[in-house]
Each structure stands twice: as C-alpha cells, then as structure tokens.
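Here the complex is missing a single protein chain, while all its other protein chains stay put.
Up next, subunit A:
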Amino acid sequence: MHTPFNWLLLLSLFQQMSVFLVIAYLFSKTPLFAPVVNVSLRLPHKVVIYFVFSAFCILGTYFGQPVFDAIANTRAVGAVLGGLFGGPVVGTLVGLTGGLHRYSLGGFTDLACAISTTAEGLLAGMVHFWFHKVRQSPKALYSPALALVVTFTAELLQMSIILLVAKPFEQALGLVNLIAAPMLFANSIGAALFMAMIRDRQSIYDKFSSTYSAKALNLASRMVGLFKPGFSTEQARKMADIILEETGVSAVAITDRENVLAFTGMGDDHHYTGEKISAQITLDAIAENRVMFADGIETPYTCSHSEDCPLGSALVIPLRSADEVIGTVKLYESKRRLFLNINHTLGEGIARILEELILVGRYQQQKQLLTESELKLVRAQINPHFLFNALNTISAVIKQDADRARELTGDLARFLRTNLKQNQDVTTLAQELELTNSYLQIEQARFAEQLQVNVNIDEKWLDYRLPSFTIQPIVENAIKHGTSQQLEAGKLSIYIEERSPFPALIIEDNAGLYQCKEPEADGTFRLSEDGLGINIVCTRLKNMFGKNARLSIECDKNESTRVIIPLTEAVC
C-alpha cells in the first residue's frame, strides 16, 4: 500500500514546530533557562530540566494534528532534548510523563506512543551519558547535528514500536506510511533548530563576556606598565592613547583639577592639551566628586570650544586619591554614534585602576623618602660623640707629632666625606671597609694600646654587597659598649666566615659585654637607645636582601661578642 507524501501534514508539523521554537525562544530569556545552557549535574537543575521538557512533550501532543484516530505530533522533540540535556533518568522520566499523558488521550496507538516516547527519552539519555561520562566531552552535546541524528533515530524507533505494538497491524501500517516521513523530517529539523538556538545563546554570552574581560584586562596591564609616580603630561598622553585604542570611543581626555593634561581622538583640532578646563560637566564632576554623563539625547553634550565639534556625548569620571578629586578621565562619543553602556562601565573601571596606580605611585615615593631618611638617621647617629672625641684626640696629638696629627685629620676628613656623599642604599664591602678604616684610625689613636684591631679579609670578598653604613656603626658599638668598658686591652677582629646561605662578615670583640638576647619577631633586637644603630642595620639588611639575611649576635659572656652580618654576592 502506497500513500503519496503528505505535504499538508509536514506543513502542519512545521507550523507546530515554529510555535514551539517561539515559546522556547521566549523561555530562553528567563533565568530558568540557565540549567539548559550549561551541563549541570545538580539535582535542582535536573528537576528544572524535567519540568521544562515534560511541558514541551505535553504541548507537542496538544499541538498535534489528528490523523486516523492517532496524532501526528512533535512530542519527540521534548523527550529527546530532555534526555540529551538531563541524562538517562531525566530523559526516561520526561518520556514517561509525555507518554502517560498521550496514553490518557486514548486512540489505538495510545500504548505504543506511551512506550515509544519513554524509549525516545531513554535513548537520548543514553547518548547524554555516553558523551558525558564515557567521552568526557559534555560540550559535544550542544551540536545541532547530534540532535538531528538522535531525533531521527528516535522517530525511527517510535515508528517501529507503533508497528509492533499498535493493533490492528493493518491500521498501524497505514498510519506509519502516512506520518513517518513528515514526522521524521519535522522533528529532526525542529530538534536541530532548538539546539542551534541554545548553542547560539551560549556562545554569544561567552563571547561577549570574554571579549570585554579581555579588553578590560588588556587595558589594565598596559596602564600598569606605564605608570610612574606623579601625573605628567606625557604619561597622561600615553594613557589617553591606550584608553582610546582599547575602548574604541571617539575621543579621550585626562585632566587634573585645573588643566587638560591630554586629549586624543576626534576633535583634537580644537581641544588642546594644556589648556584650562572649560567644560561645565567636567567642572561639576570635580566639584561634586561624582560621575557625570551627558548621553547626547536627554542631556546634550555641547562642546565649549566649537559649534562644529563632532562630539555628541561625554562621560566624566573623577579620579580620587584619599577622598579628594585630583583629576578626571573623560570619554567622548561622536554625534553619529551611541555611547555604549559597556564603555560607561569600562570607563569607571579605568578610573579605579588609575586611582590605584596613583596610590601605588605615592606609596613608592614614600618608600623612597623612608630610605633616604633612614640613611640620614644612620649618619646622624655618628656625628656628635665621635666628632668630639676625634677633635680632642687630634688636638692632643698635634703637639707631640704633627705628621701623625695630619694623618688623623686626613682620616677624619675621609670619614666625613664618605659619610656625606654616600647616597646609595647598597654598597660594596670594599667601600664599607674603607669608611670603617678611617674611623678606626682615629679610635686607635684615641685608645692607643688599649685597642688592638685586626682586619683580615681576602680580596675575593671585596665586591660583595651590603647596605651602606653597616659595618662602622657596629664597630663603633663594639668599642663604645665593648672594648672601652673593660680594664684589660680591647681586641677587635673583622673577618669573613663562609656560612650558608650567605657568607658572613664577623665583627668580634673580646669584651663579651653584650647582653645576649634572642632577636624579636621582626628580627631586630630590643636594645637601649644606643642600640638604635644596630636595629637600623637589622631592618635595612632585611629590607634589602630578604628575611633570611638576618643580622645575628653571638655572645660568650665576658669573653667575646660576635656580630654576624650576611653578605650578598655582587650583581654585575
């Protein structure tokens, strides 16, 4: 028995499918759609999928075209997609729900349809399982071609079940002859279209967010590299160029509180860098400390320079530092273009980054200042006592030995000169020893045989690094609080010991008067006011060479005190 192809039935099924897709499209705009877009194993998501696709199943039955006491329908799409998205259990349940509903409507194919719909759901669910668990590639499920093939197969399965189950067989055969081709076509294509819609939504969402994340990250990284403390015109110019390039707006300006530091993009023939801010909107943003937006529609942006200005909208974002507005970033869009929302958000983000950078810049400046004041502090430590003693010593020597006095004056001059001109944070062992030597010359003259100094350092160590003004304060301490406090002759040795991880410079005296204490948690020693010098050395060592570079003190009571300073290899 041959039946001609039923075009009308096919058309009707496509009609149903169109209604389906419209509903699906509307539904895709709701948050309920999220579990469908992403493969999820969580129970609530599975429940959502079950309900959504069961509803599609039932709708498919209702929209169906009655044919010979049966229904040509699009129910299969719901069951197959439910299975593909939800897995075997959800798929079977969706199919069962749709099938039971169909069964309740009666007709000679009721049982066959109920069984076949459940089987379709299970089949699609098995496909889901295979991709998800066996192939480990859930993304492959979102393929329209796959939906097409699975639905096609499922419909073939349905037709077979109708032929097997529905009685009488003659009638079933007639029905299948009539509906098989239209339903195979319509359902397969419908499922594929549905899948295509979901995939598009998924990829648009991904692309959109990744494009803009990339843009923002790119902007941020380019700006970070550029920024140095201060707010120079040149930096502002570079910054504006980067923002223009990355956001694609028509023009960008950066101002401080009074002047335009940079303007780049459309309209730069009459907006000049360096002039006073004239736009009211900018002045308002600075005065009120808030973001101002002239969208060009409700609030028109009017250029304060020229009536022919092509710019039609502007966003002004204040830059704040410590709650005070220090400038603005302005984004402009031409009259012919709409100011994109995304650029609004991006603009505010840029302003936050700039604020952070300004903050970092200030921090670095302060750190620099701190280093300088530390150096000053170390220098200030040496001045009065030593100078007095040195002058007294020289004054006493002059009468007895003019040449010796001249040498000592030279030593004092050398010591003071190094002390004054040394501006580096880090110096070499050679330079440190030179400074210490000038100092020791004077102290030895002062204490004569009461102070014996022995410096024994191999040449290979001379290029090693340490913070400037490290050795001399410690030697001074060793004399002041060590050797000069004992009755017998003081002995001072300076030498190197190869220790790990750093070679150690050791300053040892034979007084052993240091009160042995463990260093505090921050690596410094709790000392009297006189110990300030040592603590500055501790802190600077740690700041420069890391917390392993600790100064340590070993003390053998009344026998010896050893101050150990780690050295760092020269960086060439």
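Simple rule for what comes next: a residue touches a chain if its C-beta (ideal position, glycine included) is under 8 Å from a C-beta of that chain, and two chains touch if they have at least 3 such contacts; residues count from 1.
Operating definition for what follows: contacts and distances are computed from a predicted model.
Look at the chain that isn't drawn here: its UniProt entry, checked against "Proton-translocating NADH-quinone oxidoreductase, chain L", "Two-component system LytT family response regulator", "RNA polymerase subunit sigma-24" or "ABC transporter substrate-binding protein", names it "Two-component system LytT family response regulator".
One of A:156, A:214, A:430 or A:448 touches the chain omitted from the figure, and that residue is A:448.
The chain omitted from view is touched by exactly one of A:213, A:289, A:392 or A:424, namely A:392. Annotation: of A:18, A:368 or A:485, A:485 touches the absent chain (contact as defined above). One chain of the complex is left out; on subunit A, the residues touching it are 384-385, 388-389, 391-393, 395-397, 399-400, 445-450, 484-487.
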